[in-house]
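Notes follow once the structure below has been shown.
With one protein chain withheld, the remaining protein chains of the complex are depicted in position.
Take a look at chain A:
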Amino acid sequence: MRKYWTIITTMWARALIHRFTIVAYRTGELFEIVFLLILWTALFKGRDTISGYTIQEMITYVLVGNLVSIVTRNFLTDFMTKEIKDGALSIFVVKPITYLRYVLVRELGRVSLPFLISLVSQIGIMLIFARQLVIHTSFVHFALFIVMVAFAFLIEFFISFLIGATAFWTDETDGLSQTIYRLKRFLSGGYFTLSLLPALYIQISLALPFAYSFYVPTQLYLQKLTLWQGLKGIGIQIIWIALLYLCIKLVWRRGTRRYEGVGI
């Protein structure tokens, strides 16, 4: 346990060096969130509901959804790509810990400071819009929401790992990770609620893992999903976690065979 704690505290020290970056990154995000809120307010002018959402529900959707997105994100792809490209992966041959476990603990440490900064600023925005926020008090819904968010973190982590692993085959993963990030945001309902899409697209999105990092937990929070639907969602998440883990095993085995340890 001590070795994991050492990794986490090292990451905190490193995160403090990059504090300007964290603030810049978060400020950029805040612009988008505030803009989305203003855009929806403009769209709701002269009407009470859009696709079954009131303006209060839509504002809650944007704010709670982005909170979930903050909790579940990681920065693994960039760092993993660099480690593969620079040959830094080689040192894990002698470390008493597997790479997957190491990066999981490292990401927990790395995201904690940005998470705290983002959480404080997000709560700040939520307080500004407090009057328009929908607040539910169902404990069971909330417990399911927390479980779903925890699994979403794991799914996001595995997806980032797989994107990072493409560096075994290609030098440039920046474009791929940016595109997947945007596609993920689109399919997860980050730009707008998936309820605006035709039913078929919603069904497809619900079968993919992305909606569980924004749309589904937020629907659960808004109690637009029943407890049974929430449990079904968690079941789908577990299936995806297992599938992604198997993919990681396969990709890792093939990737390490190709790995040349450049720079050593």
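Here is the rule we go by: contacts are C-beta pairs under 8 Å (C-beta built on N, C-alpha and C of every residue); 3 or more make two chains touch, one makes a residue touch a chain; residues count from 1.
Here is the rule we go by: contacts and distances are computed from a predicted model.
Per its UniProt record, the hidden chain corresponds to "ABC transporter permease" from the list "Cytochrome c oxidase subunit 3", "Protein LplC", "Extracellular solute-binding protein" or "ABC transporter permease". Touching the chain that is not shown, out of A:L43, A:I146 or A:I239: A:L43 (per the contact rule at the top). Contact with the undisplayed chain is limited, among A:T6, A:T98, A:S138 or A:T179, to A:T179. Considering the complete assembly, chain A touches the hidden chain via residues 17-18, 20-21, 24-25, 27-32, 35, 38-39, 41-43, 50-51, 170-172, 175-176, 178-179, 182-183, 186, 191-192, 196-197.
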